[in-house]
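Complex shown without one protein chain; remaining protein chains in place.
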Amino acid sequence: MRTKVIYALSIFAALMLVRNLYVIFLGLPDEKDQGAIYRIIFFHVPSWFTSFAMFIVSGVASGLYLWKGRQRNDELAVAATEVGTVFVAIGLATGMIWARIIWGIWWTWDARLTWALITWLIYAGYLMLRRGIDDPTARARLSAVFNMFAFTSVMITYKAIEWWRTQHPAPVLTIRGADGLMDPLMERMLYLNWLPMLALAVVLVMIRMRQEGEQREIESLRRMAHAL
Amino acid sequence: MFLRQVWTVCAKDLRSELRTKEALNSSLAFALTILLLFSFAFDPGADQIQEISGGLLWMSYAFAGALILNRSFARELFNDCLDALIFSPVPGAALFLGKALASFVLLLIVELACLPVFGIFYNVAWADRFGWHLFVLVLASWGLTVVGTMFSALTVNLRMRELMLPMLLYPMMIPALMSAMHLTTVLMSGQAIGGDHWIWVRLLIGIDIIFTALAVALVEVVLVG
Partner (left out) sequence: MDARNFTYMFYGFAAVWVIVVVYVISLVMREGKLRRELDGVRRMLEDKEAKR
């Protein structure tokens, strides 16, 4: 069942991405000021959406783990965090390449960028903390607590644009219609491209969760072997 | 009752620290060394020093503070004191708050001792608006202490405790440190806090509240399981 879902979602993501790429390159015109490069937005923004979604899932899963103590929630929390950090890496990389052209620099220390980097570091810390704890229950428990703290930085990253005046533009959701910055066709494309990316993320999370289950099986078999 | 327990734990930690002064001395010496090192990295007489003074000061506080926070729970490892504390009738939240309060006092002592030294070495106006300085110092130090004490509890039983703690601690301290650095720089260059700077004060207060609430709610899970 799980394997079938993984295959179905991957095929959906692949088809949808090919279709989207066709529209992005051949269906949509160049942007007035930026030329072709604005097309990065169709991967930059959806990958941030995806990573935020992953961190929210991971935060909720960790919260549920602390509440109910079910192992599956812990597996979900790791898997979502790891996939989330991958999508943050995509978001940072595309953002830097875009900034190189539009701002003339790879990186600027404005609030949004800085917080995004901090968030990434914190979640990398989460993944490393898990490696440092041998006992599976303690690992799940302590990393879930850490995750609760980590989630505050996601909230600050999300709010950074409202709190500080940043070089990074405001979220697309709010600039809509401000001065016609975002063509409705282009905006629709953002969401259309978010779908396959989300599907890809779900596939990766499911694969990673299965691995976490295998890891647990190995650990319990080891304990059995020692007991014998 | 709860407050009495908090106070007992806090007094116990302070007393044992003041008898040996291990953490206090090493952290104070360390903070001063860092301040000295900065003087080689920058021209200490330059005018720009005021623009980075907050950053320098809080960087040395953060590094020195980690020494104190590192020991907060680790000092209980000898003779299984930690287990004894956990099994005592004191609730986890009281244990945590007591320990946090003790570290907070120690951290404040180190910070207040460094402030005039910093003022003399780098020729910045730290005594003006001292009330505001104290306000920022207290708020930011509490933020650092809460995160630090919590992570000290989190990593206390880990194999690689010394490696793990700084790696987890510093990124999580950044919100408090960033606000403190900004506000201290503003104060050191002789300006008042107002207008755009309020966002940093608000961030600082918000972080203190959120982190304290999270820590008090979750410390039982960390210690007992």
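Residue numbering begins at 1 within each chain, and the chains themselves are lettered A and B in the order written.
What we mean here is this: contacts are C-beta pairs under 8 Å (C-beta built on N, C-alpha and C of every residue); 3 or more make two chains touch, one makes a residue touch a chain.
None of these values were measured; they are calculated from a predicted model.
**Q** Taking the complete complex into account, which shown chains does the hidden chain touch?
**A** A
**Q** Where does chain A touch the missing chain, residue by residue?
**A** Touch set of chain A with respect to the missing chain: 30, 34-37, 39-40, 43-44, 47, 83, 86, 89-90, 93-94, 97-98, 100-101, 200, 204, 207-208, 211, 214-215, 217-218, 221-222, 224-225, 228.
Everything below uses one rule, namely that only the chains that are shown with their structure count from here on.
**Q** Provide the C-alpha centroid distance between chain A and chain B, rounded to the nearest whole angstrom.
**A** 32
**Q** State the interface residues of chain B toward chain A in the complex, per the touch definition above.
**A** Those residues of chain B that touch chain A are 147, 150-151, 154-155, 157-160, 163-164, 167-168, 171-172, 174-175, 199, 203, 207, 210-211, 214, 218, 221-222, 225.
**Q** Can you tell me which positions in chain A touch chain B when the two form their complex?
**A** So the residues of chain A touching chain B come out as 66, 118, 121-122, 125, 128-129, 132-134, 137-138, 141-142, 144-146, 148-150, 152-153, 156, 163-164.
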